[in-house]
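For this depiction, one protein chain was excluded, whereas all remaining protein chains were kept in their positions.
Moving on to chain A:
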Amino acid sequence: MTGSDVLVEVRDLKVHFPIKRGVLFERTVGHVKAVDGVDLSIPRGKTYGLVGESGCGKSTLGRALLQLTPPTAGEVSFDGVELTTLAPGKLRTMRKRMQMIFQDPMSSLDPRQNVESILTEGLQAHGIGGNRDERRKIIAETLDKVGLPRWALSRYPHEFSGGQRQRIGIARALVLGPELIVADEPVSALDVSIQAQVVNLLDELQDNLGLTYLVIAHDLAVVRHISDIVGVMYLGGLVEEAPSDRLYTEPLHPYTRALMSAVPVPDPDVEDRRERILLAGDLPSPANPPSGCRFHTRCPWAQPTRCADERPVLREIGGSRVACHFAEQIASGELRPHKVSAEIVRPEGEGEEPGVVSAPSEPGSFV
């Protein structure tokens, strides 16, 4: 892969949100490390899928990449232009080359704007299409691309179905002719029957327009279908990155293995016999992440050496990049999983024993 093939290059990106206390004199008591040191590169014309459980920082990563959330540290270079240090005016003009599709099409469309106004806004902001007729032409072409009828123009978002609204969201992103589209859970708010339509639309648009996608999702099947490269995130960091097929057939990182084993197999016999890895406990708090490998508190393969005190970096193992000290040993079967007991967390102030609910002693005592 040569340098010019890479459209987006992210290096050691960090997004930390301060936790503030105090009313008038705020002081910072800690940081939520939503994204904590991510490196990735997205080749031009390809789709990079980002998966991970809720709260692992994948949406924040997508927003930080587009500079919608200011990154705390790190670099994002888009087609050779460094975005993090770009002046606000220059950044604004760069925005037409990178767009976003949102999860919830209802809340991401202004309810008081009709479709024409939604689509015109971006064109006006960048001065594309000098007069009204020219803009109308661009908008009409965009509507055709996403499969919306012409009469949609004078309608308002609340008059459309969920799938149509998402098409409006896609049209809004497309109308500026971007090169990169960050799609944040583009189908998870839609009915399953509509999901396929939208995924196929995204696929089709990529073929016709040569778009580059960063697709953020938690649905492994969707990501597999649409992505060329998949990155797996855990607690603000990338734990594994591999070409889509390879990741699904040969997951190397323990967390990826656990994720993949959670996908049901449509064959009941295989489903009954296959090995499943159940993770114990919850995602640790990103305000106070575990030392060393972030995953060692829940990892069935965790070793007494290294795991708890040395944060693994992504290293290349046969086409994949894995952040695990013992990936080779796990792959070869040298290390076997052991049981991890769930750490029981009780809400503060609760008693030790759950209260016993007893039936009223007399039948009439409630009257």
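Just so we're on the same page, a contact is a pair of C-beta atoms (placed from the backbone, for glycine too) under 8 Å apart; a residue touches a chain by one contact, two chains touch by 3 or more; residues count from 1.
Here is the rule we use: contacts and distances are computed from a predicted model.
Novice: Considering only the chain that is not displayed, what protein name does its UniProt record carry among "ABC transporter permease", "Aspartyl/glutamyl-tRNA(Asn/Gln) amidotransferase subunit C", "Ubiquinone/menaquinone biosynthesis C-methylase UbiE" or "Manganese transport system membrane protein MntB"?
Specialist: According to UniProt, the chain not displayed is called "ABC transporter permease".
Novice: Pick out which of A:111, A:266 or A:304 touches the chain that's been left out of the picture.
Specialist: In the complete complex, the chain left out is touched by residue A:111.
Novice: Quick one: which of A:66, A:223 or A:247 touches the chain that's been left out?
Specialist: The missing chain is touched by A:66.
Novice: I'm checking contacts with the chain that's been left out. Which of A:176, A:226, A:247 or A:302 qualifies?
Specialist: Once the missing chain is taken into account, the touching residue is A:176.
Novice: Check each of A:102, A:255 or A:326 against the chain that is not shown and name the one that touches it.
Specialist: Checking the options A:102, A:255 or A:326, the one contacting the hidden chain is A:102.
Novice: Touching the hidden chain in the full complex, which residues of chain A are there? Just list them.
Specialist: These residues touch the chain not displayed: 63, 66, 68, 92-93, 95-96, 98-100, 102, 104, 107-115, 121-122, 125-126, 151, 154-156, 158-159, 169, 172, 176.
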